[in-house]
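Note that one protein chain is taken out, while the other chains of the complex remain in position.
Chain IDs A and B follow the sequence of writing; residue 1 opens each chain.
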Amino acid sequence: MSRNVFRMILVLCFSFLMAGAVFAAPPVKIGALFSVSGPASFLGEPERNTAVMMVDEINKAGGIKGRKLELVVYDTQGDATKAVQAANKLIKDDKVVAIIGPSTTGDSMAVIPVVERAGIPMISCAAGIKITEPVNKWVFKTAQNDVLAVMKIYRHLQQQKIDKVAILTVSDGFGSSGREQLRLQAKEFDIKIISDETYGPKDTDMTVQLTKIRGNEAQAIICWGTNPGPAIVARNARQLGIKTPIYMSHGVSSKKFIELAGDGAEGIILPSGKVIVADQLPDSDPQKKNLMNYVRKYQERYKVEGDHFGGHAWDAIMLLKNAMEKGGFSPAAIRDQLEKTKKFSGIGGTFSFSPDDHAGLTSDAFVLVQVVNGDWKLIK
Amino acid sequence: MDNFQQLIQYVLSGLSNGAIYALIGFGFAIIYNATGIINFAQGEFVMLGGMLTIFFLTVFHLPLVPAVLLAVMISTIVGVVFERLAIRPLRNAKPLRLIIITIGASILIRGIAMLVWGKDTHALPAFSSNEPILIAGATMLPQHLWIFGVTVLIIIISRIFFNYTMMGKAMRACAYNAQAAGLVGISVKSMTLISFVISAAIGSMAGIIIAPLTMTSYDVGIMLGLKGFCAVIIGGMSTGFGTVLGGLVLGLLEALGAGFISASYKDAIAFIILLLILFFRPEGLFSKKETERF
Partner (left out) sequence: MTEKKRQIIVFLIFAAAALSAPFFLKDSYLITVLIFVGINTILAIGLNLLLGYAGQISLGHAAFFGLGAYISGILTTRFPLDPFLVMILAAFCAGALAFVIGFPILKLKGHYLAMATLGFGIIMYIVFNETVSVTGGPSGLSGIPYLSVGPLVFDNDWNNYYLVWISTLAVMLLAINLTQSRIGRALRAIHDSEVAARVMGVNARILKVQIFTVSAVISAFAGSLYAHVVTFIAPASFGFHFSVELLTMVVVGGLGSIYGSFLGAAILTMLPEFLRVFHDLDIIVYGLMLILMTMFMPGGLVSGIQMVTQYIAARKAKRKDEHAQA
């Protein structure tokens, strides 16, 4: 009896080995650096989830040119030291052909010298403009620049004939980069920033800053941050009875914000990736199909709503997939093909890379949305 | 909007935050006075209070009151377990080891909270209405009244407890001189335990009543804990009125500093005050009692 079992196991093992030898070329390794824990986990977690989901999907569909993908994800915790360490591990130990991420601008800046030295293409999922300006041969990114978000808001303000604003930004990477752009572009749009306030990422009460703003003649308030700060700002503004229109950033474009801010969220306007209003888009929008697909699949798999942060990872993986299908699996070939990408419709927008543009998006990547009756409404 | 109204709003905001700091600082003072330990994990009780309440509300759909009671109870149990497992075995250790162990505990509790509840921020619904109250042109929320109310209530109860009950008096005796207290038959061990119980309960209570305003997540304990600590240092480590004044002063200075100087350095203001007090008046602003700090 036991001998039979033994024999069976042996045969099974053998057949598996044979099968493996015949069918599977070794999988192609793709590295991923996301801040899955730490203060920027609101970026890293959906990004990791999305990347894992997409790679599974590609493999289920037979991989790329018959080869499966293998995703190696490391957590940077939003710390530059850990990001550099992990990037080195991906390149030297795991021998990946490309890296997606990191999630934050700081981590991306820290990793750039490493990928450049090794000659490995990287598609950052962070928004900072510094990442791709000046253009680095090996570095691309999928997150929309803050520049575009600010432009979208300022254009809307101009239409509303508003030229005096107060800005309230969080003092972390996201907020300070937004603040820089808000100040930089104000001149272009003839907008005066009459109050420039900040708050800390862990602050729990912003009534003081808002009181200060209430005291001057700002016609609109622009708050730049990620949850939970802006939700507190929205609630505090409601408490203080502030009636001036409030604009926020794409950093809060998820249902979580509306849930946290409650009644305070009503009427707030923000630029956002199209993903949260996918169903309201006209059918002619080239992104609509992908967006609807992504939203549905993410909801099915993770039981929470997909947001545009996860979308950055979706774009990165799909861009890589396209490049590999065209150019093969060597890092240099992937890079060259990435740069030739034209009119790729992703979650974050329609990408067209060129040798002088590794960000690849135009301002139509953002739409303006407003919170109406506790849900997002597309502003036409 | 005139300047006077603005000033009133600053003061009101400052006082509301100050009450929060005071309440958290209270927990520090109780443990310190009973054991001479500064519990770096105090902020985590605050976090546990808020997170547990939300957990019971959303997962078990309990009404608010039982959810709050359960949250306080479980936080208190965590306090007891912590005291039993980590503090009691090291009763006679040097401060260095005790500091490290409470830091370790705070990291551990935070880590477990992160694993269990995830990294999201949650908001607790307000206890009563959410409509702002107008006071001389400035506004506050009904929840602020809850905070002031609970703070006052806790001070009164602790006054009664420490001055008029046997157990409270015994705890005070331990604080003055643990050896002598032991000699007259007070169990120093159980006093330490009780101090952790009270402090965890107050800490979690603080976490619960502030959660509708400040929201809560697994990592809110660090900053709130530190601010509470600043409050208690300003107040001179007292378990009474000093700490409340300390908290209010801290809240006020922060609000005025943010309003008139710069909001970017709001947290720096708190810690500069902390350093100045430690350097020049380590017995606190409102305390005459000589304490062993040198």
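Annotations
Keep in mind that, in the parts below, contacts are C-beta pairs under 8 Å (C-beta built on N, C-alpha and C of every residue); 3 or more make two chains touch, one makes a residue touch a chain.
Quantities reported herein were computed from a predicted structural model and do not represent experimental measurements.
Put simply, the missing chain touches A, B once the whole complex is considered. Screening A:Ser171, A:Thr207 or A:Ser272 against the full complex identifies A:Ser171 as the residue touching the chain left out. Among the residues A:Ala80, A:Val135, A:Ile162 or A:Ile379, only A:Ala80 touches the chain that is left out of the figure.
The residue touching the chain not shown here, chosen from B:Ile37, B:Ile154, B:Met215 or B:Leu248, is B:Ile37. Within the full complex, the residue among B:Leu7, B:Ile99 or B:Met167 touching the omitted chain is B:Ile99.
Residues touching the missing chain, restricted to chain A, are 36-37, 39, 74-75, 78-82, 84-86, 88-89, 91-93, 105-106, 109-110, 112-113, 117, 128, 130, 171-173, 175-177, 198 (touch as defined at the top). Contacts to the hidden chain, counted on chain B, fall at residues 32, 36-38, 86, 89-90, 93-101, 103-112, 114-115, 222, 226, 229-230, 233, 264-265, 267-268, 271-272, 274-275, 278-279, 282, 293-294.
Keep this in mind: only the chains that are shown with their structure count from here on.
Chain A and chain B, compared by their mean Cα positions, are separated by 37 Å. Residues 37, 39, 41-42, 45, 171, 197-200, 202-205, 207-209, 211-212, 214-215, 227-228, 231-232, 235, 238-241, 256, 259-260, 262-263 of chain A touch chain B in their complex.
Residues 1, 3, 6, 9-10, 13-14, 16-17, 114, 119-123, 130, 132, 139-141, 210, 213-215, 217, 219-220, 222-224, 255, 258-259, 263-264, 266-267 of chain B touch chain A in their complex.
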